[in-house]
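Heads up, one of the protein chains got dropped from this complex, but the rest are sitting where they should.
As written, the chains take the letters A and B, and residue 1 is the first residue of each chain.
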Amino acid sequence: MLSYLAQRFLTLIIVMIVVTMIIFGLMHAVPGGPFSQTQQPLPAFAMRNIEVKYGLNQPIWLQYLKWVWAALHGDFGIPFEEPTETVTQLISKAWPVTLAVGAWTIVISYVGGIALGLISAIRQNTWIDWVLTSFATTGIALPNYVVGFLLIVVFAVTLGWLPTGGWGQPQDLILPVIAFALNPMALCARYTRASALEVTHADYVQMGRARGLSEWRINLNYVLRTALIPLITILGPNIPNLLTGSIFIEATFALPGLGSYFTTAILRRDYPMIMCLVLIVAVLWGTCYILSDVAYTLVDPRIRLAGASR
Amino acid sequence: MDVVDRENTRRFATDFSRRAFLAGTGAAGLSLLAACGASGGGTQSGAGTKNALGLKLPDGAAVASQQMYITPNDSTGATYKALDFYETVYSRAPLADQFNVPLVRITPNFNIVPGAATSWKQSTDGLTWTFSIRPGIMWTDGRELTAADYVETLRYSADPKHAWDFTWYWTGVIKNYAEAVLGSMPTSSIGVKQGANKYSLEITTESPIAYMPNACLYTQPLSAAALSKYGSGSYNINPSTCVSCGPYVLKQFEPTSQIVLGPNTKYTAPFKPPIEWQVGRIYAGGDMLPRFETGQIDEVNVTPLDLKIAQRSSKLKSLHLYKNPNDFEIWYTFFDVTKEPWNNEKVRQAFAHSVDRNAIISSLLNPLAIPAYGYLMPGYPFAVTDPLVPYTNYDVSKAKQLLSDAGYPGGKGFPAVTFYWREVAAANSEAVVQALAANWNKVLGVNVQLQELDTTTFYNRMNAKPTQIPMGFVSYGMDYFDASNMLSVYKGGGRHNWDNSQYDSLLAQGASESNTAERQKIYTEAQVLLTQQAPAVFVFHLLYGYFYWPYIKGAALNKDKDGYDGIEWPGFGPGTTSMTELYVGDNVSKYTRQKVNGVV
Partner (left out) sequence: MSTAAILEPGRPVRRQRSSFWWLAWARYRRNKLALVSGIIAIAILVIALLAPLLARYGYAQQNLGEVLAGPSLAHPLGTDELGRDMLSRMIYGARTTMTVALLVPTIGTLIGLPIGVLAGWFGGIIDFITLRLVEVFTMVPPLLLALLLIALYGSGLWHVILFLGISGWIGYARIARAQYLALRDREFVVAARALAVPNWRIMFEHILPNAAGPMIVFFIQQIPATIFAEAGYSFLGLGVQDPLADWGKMITDGEQYLQVSPLVALLPMIGIALATLSYSFFGDGLRDALDPSMSR
């Protein structure tokens, strides 16, 4: 297992190098640069001065190598979007907000979603199942900014219980987390139901019943265990997703988080910011994929990963 | 990480606030505050008392500690790099340009009045303007504001290493400026220098420039001493290094949440504002109206849709809608006149005559737009309307005739064309472009298809030479208050590729002509030429709508000579007279105003 992990992390680093190359080329290939949003076309000489100042006149490969060299020294540059801080400062300020919202969202949506999904599966094709399925589907079909809007209307404006948005007090978390959690919770419930049903009728579960194991023990030991495989596959990558935030949630609730930068950096062609965010994404997702593969073997020891070729 | 951000360009979850303002508890709070406010003498009025800048507060004003002005800012798509014009123009943060006194100031009626300069005069050859600077204006570092500050600031702006983003503004105006930006001459050779003494500033131009005092609204100086010490204007984004000769100093700079300015207690210029504290709240998108309604901000910029929403709110529906042209925007459809079918003047004229401006405005923009027949908005210097109307009015039969004359009777044989646009919520652009396209398709029988682009791509393609957008929907707002500014957008080699030597020579004449009546004649001719040749279809001029809570008071909000009101372009600051004429009224205690973190 250890050598397997070492091999995976090593390949992850190689993948990351390839990905940064791809992104670096890609973002320069996309039309427009960080300074092409002016109303009037900048005179050519003025544009040149700007390009020289930011080193954008150099060949791409040289810019890339310079970026790699600086990044290896922990210097990710200064974002064009918020140039009064370094990329590192900006991210270290914005990410904690996103992480706080994301962590609560993960806890609530996964615990709630798995519980609802199991209930749905155990009470399959009863009215409880149908109500829960309808709820879950609505949760999937409603965009989270609409949910956020409705929450603000009900709880902030009409009832006046919670703030319309902002950051700093604990109650600022409540509405964003609910709005953010609804969709993953619904997803979680749907997958739990589907995979739980795959196994409730399987032979070994029936065998367990025959052996006189109590129903809850069967549900917990057999059903949940196997049901976890698709949960890990699909909901695992949802964790980095939730930890990097949502521009919609952040805009609706005026949260100074990181989520919006994933979009604005690209739209603004903010090269240093794009590169740093890509690294974050790469590390998070790469690790997540490795961990989910490891988790398969923990959940179901029959699963073999490395050298399983036949 | 959402896949795509809709928010960047679009207002989001709008919000209706039926929240009852705490009017009842407000009354209880009033007596409590009165009990605490011993110096207030049992009232909330600060009239007659002095604020931290040493100004006696006007009648009806709240106490000095309440003299705070909180404004909303949307940071989506914006870059906050500096607080000074000469550091960057396009990447200025909210509440920029408050740490200085420009040479001149502007009134709500757009008259130029003395600022740091008490007087100015043009030399007999018309090439040199001399400004006399008011002695005794002090920087917070103890130095005096002199001609050297302006000289060093303008030289810094031309420095190729600084790579200022607004160099076009002085290029061709100040002598040798273009050469300095190119790097072929040192910045010390530009036509800006100290005159007879340290209070005299001389600006030499390439040709006689009649509108120089107007253009000098953009002379917000950096401190020469601080500039040489720190090497750039970014010293002003740090409260500990900020150097100001304006009424405010920097207290907090948090580009993702708020920027706070406090009173400059060492302020010595004669333009003292009642407002002690300015807070620029910064939001990365989201809807501003509920933030206004719940008392987070004192004013809000409203769209036509916001007005409909406000109609349903008991708190907002009674508020007065302030309207003004802000930067006199023109919204128009431009054509690439070098390409088929737009190289045919008759086709362009046919398109111009088939736009039902009134219908579009009354359904989609009312009451925050007026129809446009030319580039200049009524109220802008030398703007005319009546002479232009016959060349672009809504006239279906004329439009059809023109298209037929161009060789496309009933739209037959007319190629399918793509109409590019980008989302701008304030101009309701998504609805407007659809109405325009439907209009053309219906009246002319042509096939106009819409294509949205993100802002960066849009500008990048439009500004490319040759342009990559054959037909697009854009706007332009003024940089300074003179016809030469807005009209120069259509100058040959400028933003668009309509190249007309007659138009260019009219603009050149107009810029150097000092007789107003003559200038009017020249600019009228230029406007007629532009509308008649129709390199663009002018659709509407945008009005900006504002709500202020009734405790925001003062002459700055009053109606100007054109009947517009609210704080007008260029906004609240040392460059405008509105700064000294705005205050928080003593009725503020009746309203809920959310606390600002980090303000003393």
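Basically, a residue touches a chain if its C-beta (ideal position, glycine included) is under 8 Å from a C-beta of that chain, and two chains touch if they have at least 3 such contacts.
The structure displayed is predicted, hence computed values, not measured ones.
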Selected residue (touches chain absent from view) among B:206, B:452 or B:562: B:452
Touching the absent chain when the full complex is considered, from A:68, A:194 or A:294: A:194
Residues belonging to subunit B that touch the chain removed from view: 2-6, 9-16, 305, 308-309, 312, 359-360, 362-364, 423, 430-431, 433-435, 437-438, 449-454, 457
Touching residues on subunit A - with respect to the absent chain: 11-12, 15-16, 18-19, 22-23, 26-27, 29-31, 124-125, 130, 133-134, 136-138, 140-143, 145-146, 149, 187, 190-191, 193-195, 197-198, 201-203, 226, 229-230, 232-234, 237, 262-263, 266-267, 274, 278, 281-282, 285-286, 289, 292, 296, 300, 302-305, 307-310
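To be clear about the criterion, only the chains that are shown with their structure count from here on.
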Averaged-CA centre spacing for the pair subunit B and subunit A, given as whole angstrom: 39
Residue numbers on subunit A that touch subunit B, as the complex places them: 31-33, 35-43, 45-46, 49-50, 52-53, 80-85, 90, 93-94, 145-146, 148-149, 152-153, 156-158, 160, 164-168, 241, 244-248, 250-254, 256, 259-260, 262-264, 267-269, 281
Touch list for subunit B against partner subunit A, complex: 1-2, 4-8, 12-20, 76-77, 79-82, 90-91, 160-165, 167-168, 171, 178, 181-183, 234, 237, 253, 255-257, 283-287, 290-291, 294, 296, 454-457, 459-461, 463, 465, 476-477, 489, 494-495, 597
